[in-house]
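For reference, the structure is listed below as structure tokens.
Of the protein chains in this complex, all but one are displayed in their positions.
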Amino acid sequence: MILGYLGAGALLAGLVLGGFSALLSFFAGWRQADVFIQVGRRAFYAAAAMTAIAAVLLEVALLTHDFALAYVVEHTDLATPMALVAAGFYGGQEGSLLYWTLILGALGTASLVTAASLGGRVLAYATGILASILTFFLFVLAVVASPFDLLTITPPDGLGLNPVLRDGGMLIHPPVVLAGFAAFAIPFAFACAALMAGRTDAAWIRHTRRFALLAWSLQSAGLLLGMWWAYHVLGWGGYWSWDPVENVALMPWLATTAYLHSSQVQEKRGRLGNWNFGLVILAFLLVVLGTFIVRSGVVPSVHTFAISAIGPWFLGFLATCVVFSGALLALRIGVAESRPAEAPLVSREGAFMLQNLLLLGVIAVVLWGTILPLVSGMLGTERVVDAPYYQRAAGPIFVFALALMAVGPLLPWRRAGNATWRALRWPIATAAAVAAPLLATGWGWGAIAIGVASGGVATVVTEYARAVRRKPSVLVIKRRRYGAYLAHVGLLVVAVGIAASQFGQQEKDVTLQRGESVTVAGYTLTYTGSEQQQLADHTEYIAAMRFGDTALAPSRATYAGLGGQALTHVAISTTPLADVYVVLAGTNPDGSASLRVLVNPLVTWIWAGGVILILGVVLGNVGEREMAGELARRRIPITLPA
Amino acid sequence: MAIIVATLLLFLAGPFVLWPLLKTPEESLPVSGRTE
Partner (left out) sequence: MSALVRWGIPAAVVAVCVGYLIYSASGGSTVYYVTVSQLRSQSPAGDVRVAGVVANDVQKSEGGLHVTFTEKDGTDTLPVEYTGTLPDIFQPGITVVAEGRLGKDGVFHAQTLLAKCPSRFSTKPYTQ
């Protein structure tokens, strides 16, 4: 009970400090009053500290099973394993909001502490914007959806977690995705601050690059973890269903992918400054839009969300952010392009520009599909799109983007010449060689995608080979570039895995008697019998399958205490080439079993590619301080006098 | 009750937040953006 009051008090204190920081920082930036700028920053740090205190209190309440708090009751019980109890912190609406705010406060503090070189006004405005966002979240937490609400009578036990959620994937996927969402606020704040202060040089980019990279990496990992969890736990044989909740995590990622590339053009050439402002702002607005959609229940989704009280507040917040950023861009955008050194279309700059356009196109496709129910529902009968829409509309654009990944790194900053076309021989040849046999087997766009992705890998190999031939140490000196190439390889491997498992998947629904076999895509499985086990809170039906030397045991648990709700445990036999994926639909009185068997080619490549991706990002950005020296050598202005 | 806790916490945070205002003039550095 005490914890409830302490936590609510901490949130309230944080709210006051956040509001104070926001107001003072904006005023101080306008007046360029240095002392007030510092006070405003410290108020932000204090607000972040209050959030941390509240977070600790909530975690303590969970771990001590303090059932006086409604939140603890709703998300845990005495029987829940401790790891899942601790994870309950971010498992529910209010807790996940607090977690988000915690990350925002922590990363915001880190970004402000290291921002001394940006000059007073930008710093003040960035503080103000970060504080405003923090204040909004703290307001929702303190007033609308508090994790510290108390119950009038303390129950002896909690409600516990639904069995579907009792899984390791639930421990790690949500906090990574939520942290990624929260991190997108940092580049947004600094971009807007730079616009407000009339600073259009690349200083804000250099400072916030690591935060944008962090947000992007967290989101990449979060998306892949979510896909892995859906595939291994939910048991429908797939890893992505274009559900609104998935889409809202994908869109900011796409915008930030574009930004990470486009920002290089500004750092090296001083161009595309407007694009970079726009992309960073877009990423954050998509995050806010996504949060609104996901937590308000306005769009039908398998991730059920009741129409909750916080929906309207997030809509208002979204509207405010849109108006604010829109006004800033409209008023300040002319100021940005100060170095109109034109580049030809067929050049690296042109490739980055095209990449921006293509990724924006994908965002448009996904956004339209996601909000169609909302728009159509307001104008008439509600309509939804199904998965083929996304594949048909976004697929071709993705393939073009993959092709760009193969061509772009080989293009020079100036006009492409004969040397370029010569260098493109290998990627083109590789692409054709890989795509041709696949096209023959009828994989259509999948064949093209895999072929193009192979070409992209060939490009990276040629680049590495060139570097090693000339001077191997350049791999370390220019690790940002070569690490990025490795990340490209990771993404291309993921693309191949996705294309193969989409176009090459085969499935069969069968009912087998004991001893009977079924063959799918050349894999023959035999059903050898089933057994039933009675456990504490559920009955487990296990089917024994064999194929070759491998034994698979798909099972199905029924929870009598929850009205007969079932939980499938999928059995997967994984090889680098394909997954054999078996789901037990049910067992019959006569001893037969009904099963769904799927063969998914190259699924492991998705997970492996993800690891390579993260590895590339990490290796490419280790010890980033040296980058500043390198940029200075190129004589690109990175800071202007304040 | 929560308000009491909040007020207490604000009192604790006050000196930290307002420190730049409380410093004597000789101690504060002249150039903006260089402190912290």
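Chains here go by letter, A and B, matching the order in which they are written, and residues are numbered from 1 within each.
Simple rule for what comes next: a contact is a pair of C-beta atoms (placed from the backbone, for glycine too) under 8 Å apart; a residue touches a chain by one contact, two chains touch by 3 or more.
These figures come from a predicted structure and were not determined experimentally.
Peer 1: Taking the complete complex into account, tell me which visible chains touch the one left out.
Peer 2: When the full complex is considered, the omitted chain touches A.
Peer 1: Which of A:A52, A:A86, A:A110 or A:L372 sits in contact with the chain that's absent?
Peer 2: A:L372
Peer 1: Taking the full complex into account, find the residue in A:A86, A:L171 or A:A393 that is in contact with the omitted chain.
Peer 2: Considering the complete complex, A:A393 is the one touching the chain left out.
Peer 1: Please pick, from A:L104, A:I310, A:V494 or A:L525, the residue that touches the omitted chain in the full complex.
Peer 2: With A:L104, A:I310, A:V494 or A:L525 as choices, the missing chain is touched by A:I310.
Peer 1: Which listed residue (A:V143, A:L159 or A:A429) would be found touching the missing chain in the intact complex?
Peer 2: A:L159
Peer 1: Just name the one of A:L63, A:A566 or A:A608 that touches the chain not displayed here.
Peer 2: Reading the full complex, the residue touching the unseen chain is A:A566.
Peer 1: Tell me, which residues in chain A touch the chain that this view leaves out?
Peer 2: Residues touching the hidden chain, for chain A, are 70, 73-74, 91-94, 96, 145, 149, 151-153, 155, 159, 162, 164-165, 234-236, 294-295, 300, 302-306, 308-310, 340, 342, 345, 350, 353-354, 357-358, 361, 364-365, 368, 372-373, 377, 381-386, 388-390, 392-394, 396-397, 509, 511, 562-568, 583, 585-588, 592-594, 596.
Just so we're on the same page, only the chains that are shown with their structure count from here on.
Peer 1: Where the CA atoms of chain A average out and where those of chain B average out, how many Å apart are those spots?
Peer 2: From the centre of chain A to the centre of chain B is 37 Å.
Peer 1: Note which residues of chain B are touching chain A in the complex, please.
Peer 2: Spelled out, the residues of chain B in touch with chain A are 1-10, 13, 16-21, 28, 32-36.
Peer 1: Mind listing the chain A positions that touch chain B in their complex?
Peer 2: 5-6, 8-10, 12-13, 16-17, 20, 32, 34-35, 37-39, 41-43, 45-46, 49-50, 53, 113, 116-120, 123, 148, 642
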